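Removed: one protein chain of the complex. Kept in place: all other protein chains.
For reference, chains read A, B and C in written order, and residue numbers begin at 1 within each chain.
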Amino acid sequence: MSVHDPQLQSDVLAARYDEVRTYTRSLVEGLSEEDCQLQSMIDASPTKWHLAHTTWFFETFILSALEQPPEPFDPAFKVLFNSYYVGVGERHQRAERGLISRPSLSEVLSYRDYVDQRMHTALAGRTMSESLLALVELGLNHEQQHQELILTDQKHHFSCNPLWPAWRRTSADQTTQAGCEQGSQFVRCDGGLVEIGHSADAFCFDNELPRHRVWIDPFDIQTRNVSNGDYLAFMAEGGYNRPELWLSEGWDKVCSLGWQAPLYWRYRDGGWYSFTLHGEQAINHDAPVTHLSYYEAEAYARWAGARLPTEAEWECAATSQLPLSGLFDEVWQWTNSAYLPYPGYQPAAGAVGEYNGKFMINQMVLRGSSLATPAGHARVTYRNFFPADARWQFNGLRLARGL
Amino acid sequence: MSVHDPQLQSDVLAARYDEVRTYTRSLVEGLSEEDCQLQSMIDASPTKWHLAHTTWFFETFILSALEQPPEPFDPAFKVLFNSYYVGVGERHQRAERGLISRPSLSEVLSYRDYVDQRMHTALAGRTMSESLLALVELGLNHEQQHQELILTDQKHHFSCNPLWPAWRRTSADQTTQAGCEQGSQFVRCDGGLVEIGHSADAFCFDNELPRHRVWIDPFDIQTRNVSNGDYLAFMAEGGYNRPELWLSEGWDKVCSLGWQAPLYWRYRDGGWYSFTLHGEQAINHDAPVTHLSYYEAEAYARWAGARLPTEAEWECAATSQLPLSGLFDEVWQWTNSAYLPYPGYQPAAGAVGEYNGKFMINQMVLRGSSLATPAGHARVTYRNFFPADARWQFNGLRLARGL
Amino acid sequence: MSVHDPQLQSDVLAARYDEVRTYTRSLVEGLSEEDCQLQSMIDASPTKWHLAHTTWFFETFILSALEQPPEPFDPAFKVLFNSYYVGVGERHQRAERGLISRPSLSEVLSYRDYVDQRMHTALAGRTMSESLLALVELGLNHEQQHQELILTDQKHHFSCNPLWPAWRRTSADQTTQAGCEQGSQFVRCDGGLVEIGHSADAFCFDNELPRHRVWIDPFDIQTRNVSNGDYLAFMAEGGYNRPELWLSEGWDKVCSLGWQAPLYWRYRDGGWYSFTLHGEQAINHDAPVTHLSYYEAEAYARWAGARLPTEAEWECAATSQLPLSGLFDEVWQWTNSAYLPYPGYQPAAGAVGEYNGKFMINQMVLRGSSLATPAGHARVTYRNFFPADARWQFNGLRLARGL
Partner (left out) sequence: MSVHDPQLQSDVLAARYDEVRTYTRSLVEGLSEEDCQLQSMIDASPTKWHLAHTTWFFETFILSALEQPPEPFDPAFKVLFNSYYVGVGERHQRAERGLISRPSLSEVLSYRDYVDQRMHTALAGRTMSESLLALVELGLNHEQQHQELILTDQKHHFSCNPLWPAWRRTSADQTTQAGCEQGSQFVRCDGGLVEIGHSADAFCFDNELPRHRVWIDPFDIQTRNVSNGDYLAFMAEGGYNRPELWLSEGWDKVCSLGWQAPLYWRYRDGGWYSFTLHGEQAINHDAPVTHLSYYEAEAYARWAGARLPTEAEWECAATSQLPLSGLFDEVWQWTNSAYLPYPGYQPAAGAVGEYNGKFMINQMVLRGSSLATPAGHARVTYRNFFPADARWQFNGLRLARGL
């Protein structure tokens, strides 16, 4: 947070708070109470739960910490909408989030109103400590992460309905990327002894810290993301049927789960289609390929005679003066880096220290952002992370090559 | 069907149709769209699904068979709401019934209206064949079975909400049984070469046929159902911790699932409570014990120095002039008979032949009826059946003894 | 036990003991220490374990009960080779029997020698009580059951070796059945009010008691067992691909496990072959079909327009003067009866009461005996039982029909 006057900061955050919370609400448009109830797999939560849990965050970490904390909206929510904060106490089973029909969606929206009103009062009072204001900012960024999850999770929920319902009929979640028609190109990045990580002069997550030096050998990086057209060529050359292209674990997934295309794709009437938030659509060859697991991204890279960049390479290239398109707002880009602490990493103090650190095992880092990421949320040092088999996020890739 | 004038029969069925369908609708009172969406386990279906599937039965087996069948309400429903009729075609995965947010509850209610109107017209026309009228009667009995399942399934769904919500605040689903305070008594039933099974002079399910002779040795049978108080004595004497009382499979369940009381019971503040449709309630010692698996019923009987009656014994006793209370409308009573075809059993012709016959393996018969069974549905020859580990139905027991 | 002079009985049993124990030893011929170690699934035990457990039975129930019990061969064996007798104390995990390399096969054979010598001394002393002598007889019948299991289990173990090793090269475990070439015939059995069950005038298992009356309607029964040739006709008519022929659970097995033929069959070079104790052999059309689950037997019967007999029907027909071949020594014949207690059944006193009674749920009765059953073991009242999906036993069927 660059603004160091707490009172001014309080005003700025109050405005941001309204904006972020309002945007969350807008995401639910077109969804029924029943839609918001669905939980199609353990990794995806009901939209109603997202609405409640993000509110729980403010009630638990901000309102409860005020000198004169307001009454809780409902004491049972403390357990019901805790995601994974052991430091806060017990929590409801993740796998059973879809079984909570009560509170209803309308009660959860009332819960949001209740907390919003009290947050508004608290911020308007301009008396919050700097550390509490930092938690407000964390809460807003937390809510933005759940905004993206509302889209990816609800897409997955709907995909399990054999009728493939369209959420919104207006536009596609597949966009054409700039320069795609001109083919794939690589540009040189010199690397060297560079610094990566956040400088902590504004908000960032603790996992982006500390800024530190890394050595990077020179490498080439693709100027755009891999497209559906590129990926169809991999499929046409038997990509899903050639074990030599795959990590051993990846090949096991291909065989046991029958993967033959990205998630949500199906072949019919002589062509490939995919399920989108707007219903079924024909594959756009110029759009970046997405809904890939790490295994698929890595196998594609091997087939293409290239590799995935490391997260340090990606960050270095993204801060260079290189003509790279699609770094943000298209697809998250899998890197060949495991999600592990930076040298000198310290989790935040208190229960929010569980936010990132305790997940640093068996996950791979993704960089950039996707079409589902809210505006202003991502940045060049941002570390997204998912297990290697995660396919329901808007995850794609761009290639790198050594010299 | 005892009425053999098809036109009169058509009128009678039209009245019954209205009554049964209206009663189903009344069961949903007090449930929200979200409540009706829940599926807490593969054995229990969403209430919305029950509403749709019972309607699908009439549309598929009656309306489609008319000379001039009406347009289907929605062609996709043919697959979506087929339960297990392979003869009808494909069907949606049972485990994923809870993921169908669309059609919504209100669309399903419109589906009911649409089918009801066309059924009404068809019945009013008095032109249905006798075999079609028989299918109408089957459909009504089918719907009554789902009426009971709506209650047992919705109870299970709600029980997975840690807040244990009460559906209806009015009364208890635990009733005091007559004669319970006077203790448990046995009466003698002479048996002999008797007939059991339905005489087919009115509606019955195919599994109740044919009526046939069986030899029964004389036996004693308990005049009332086993009560909560009786069962608490079993628990107090270590019933759940003594392997010698249990079938081997039952003991495995006790150990692996941690059973220490009937389903929905919990101990707190020095006493036992259970989750009911009306919220949490203290155990009533005089009420019949329920929510028992076959394993628990059988172990209780062994502990009590008795056994479960066979279904033939139960039916013989129930048609005797014996002073037995609670045969109906309290709890289904586990018998020591496997659910197998009667000698000479023939499944009904056509797809409805899948109704009963194909489930005749690894299930045990229950007799009587429960507080959740709709009035007029059960009878003395009725064969209910569930796997030995099923606990979410209103299942209890009464004891028998050889001489 | 028909011999009531304990001294004479002791001598008779001593001779039988030698015979039975020697025969067990002969079964192991041709097996290496490694062969005897294998456990290919939880339902099948290592041959070494069978050798030890049958010995444990005599040590635990006879030798330990003597007035001056001998030292145990090894105190650890009490737990290690207890199968399921909770009354005896703890027992080693069934699934891990294949992980016991020590004691070695040769130590287990020494254990047998040790116990045999002491049993010999005890029987020669002619001082055992009648109840103890009854346990000796039970132990011998118990060992005979394990003799059959040694063959069926070892066959399964070997079948998991992709080389399909032959145990013995001498002869086939497929035999031609009398009258098979003359086609399938049915004969009438009058039934009526008959008695079934053992009269207890000689040894029998407790589950064959008490002898009791049952009413049986007249029925027809097949004069021989269903042959491989018959079953191939079922397969040729799409038996494994027609859900309407199957119980619902059976069809689930067909689909999830990919059943397309009896266990151990494979198609190659234009014909069907099966794995036998003597290696791979071409299917003999005239031999009784075997290695069928109940589901397959029941589906076959439906396809053939017939049904399985009940166990009472089987016993009634087998004691009639009917020209039935293959009742014994070919294949166990699935019946349409669940394995449940006879009216008035009482398990034996003490830990051996766990022998049969606690398994009376979710199993189906088989009657007759197989080529693997030791001579003199089976009888017309014998009740064998297995879960409906068990295929590794020598299980087949003969058909019945109502009138």
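As a convention for this text, a residue touches a chain if its C-beta (ideal position, glycine included) is under 8 Å from a C-beta of that chain, and two chains touch if they have at least 3 such contacts.
As the structure is a computational prediction, the values presented were derived from the model and not from experiment.
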item: Touch partners, limited to displayed chains, of the chain removed from view; value: A, C
item: Hidden-chain contact residue, picked from the options C:37, C:228 or C:381; value: C:37
item: Identified contact with the non-displayed chain, of C:42, C:79 or C:124; value: C:79
item: Residues in subunit A touching the chain absent from view; value: 84, 86-87, 193, 212-215, 217, 219, 243-244, 246-251, 294-295, 298, 307, 310, 336-338, 340-341, 343-344, 354, 358-362, 364, 388, 402
item: Touching residues on subunit C - with respect to the absent chain; value: 32-38, 40, 48, 76, 79-80, 92, 96, 98-102, 104-105, 157-158, 160-163, 165
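In this section, only the chains that are shown with their structure count from here on.
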item: Shortest walk length in steps over touching chains, subunit A through to subunit C; value: 2
item: Between subunit C and subunit A, distance of the C-alpha-averaged centres to the nearest whole Å; value: 59
item: Distance between the centres, which are taken as Cα means, of subunit B and subunit A, whole angstrom; value: 46
item: Distance between the centres, which are taken as Cα means, of subunit C and subunit B, whole angstrom; value: 37
